[in-house]
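Shown here: the complex without one of its protein chains, the others still in place.
Then we have chain A:
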Amino acid sequence: MHTPGRCFISIFEDEVHHTISSSKLFFPGEKVAIGASGGKDSTVLASVLKTLNERHNYGLDLVLLSIDEGIKGYRDDSLETVKWNAIQYEMPLKVVGYDELYGWTMDQVVETIGKKGNCTYCGVFRRQALDRGAKMLGIKHVVTGHNADDVAETILMNLLRGDLARLSRSTSIVTGDATSDVKRSKPLKYSYEKEIVLYAYHKKLDYFSTECIYSPEAFRGSARSLIKNLERVRPTAILDIVRSGEDMARLVPVNTAKSCACKGDVAPAVVAAEEDGLGGCGSSNGRSSGNEMAAMEKQLRQNEAAEGLEVDVSKQMLPQAQRDKENVKTLPIRGVSANPKILGKQTLGNCERCGYMSSQAICQACMLLEGLNKNRPQIQI
């Protein structure tokens, strides 16, 4: 009786095809690894890419790439979903474990450092793990299931932080370029999360929907809630934020944009990759950002308490001319003080320990490992 499902499926697929073809994401014969967590986004991504690859003759060689963080009762269950996907979609599956890459599972990390802050470890490790897994397979392109809600959330976070340089990179559908080892892209960048869930429902896709056992608090109070509330009032708000982010990215002053690119061609990719990976739990950046947002709110409250509102209020009351003058004075200062902090360290090289590309002498993962390994003997005794 109802056909909305069939109609919806074909519209959704056409939209993703439009995104892929208009941004020339792939070339024929390209080997592409799908970052697969077993969750809704990556499951839908795998299904859509398989469908479109066959329908429109993309000529892609698709592989599923999964990261096993080593979380019992969570990742081992979701990996079962990925294994089932691999069979259904007839795609090879590669699983890369934190234990083989780093000598630590997330269970062991949490045993050592506790639950607080463990998402940072997980995020840093995962970013490298996807790249390393792709390299093991000889693949130079990893696609992830980030959807429009994820991108809108990142844009809002960067906007709230005043981080224009990162804002401009976070809007881009492809991060990394020919000179970087592995490029990343987000074919579902313009797909609402709601559409993804509906697509999975109508196509009866099996996906894993349990929250990571180590980040239960991230379920509430985040930029995510803000976005979901906006969506309720105005459903297009999400894509509007994405479009606004793209437009703002174009307006970012050339010197700001340049200051990352001129330090080496690969720098923007690295920074953007960090954006993808940092703290990202369950492969969606929504969860980590919840904590970040809460931390920022706390900081804002503290700032407010410390400084009081007088300065702002008096500025408001200044005559227009004087305000303009002040703006002219303050903006460059802000630019100078903020930008080097973000971009100054981005001189690309390789980690002295593991050889992974890094803007520091020792990459973030090796820094974290050093701390962990120092603690290991105490724990095991």
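Going forward, a contact is a pair of C-beta atoms (placed from the backbone, for glycine too) under 8 Å apart; a residue touches a chain by one contact, two chains touch by 3 or more; residues count from 1.
Operating definition for what follows: contacts and distances are computed from a predicted model.
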*The complex's invisible chain, by UniProt name, from "Exosome complex component RRP45", "Methyltransferase-associated protein", "NADPH:adrenodoxin oxidoreductase, mitochondrial" or "Ubiquitin-related modifier 1"*: "Ubiquitin-related modifier 1"
*Option from A:82, A:212, A:351 or A:365 whose C-beta touches the chain left out*: A:212
_Touch as defined at the start, partner being the missing chain; which of A:9, A:160, A:197 or A:248 qualifies?_
A:197
*Out of A:40, A:141 or A:166, which touches the unshown chain?*
A:40
*Can you name the residues of chain A that touch the chain not displayed here?*
2, 4-5, 37, 39-42, 78, 145-147, 150, 193-194, 196-198, 201-202, 208-212, 219-220, 224-225, 228-229, 231-232, 281-284, 286-287
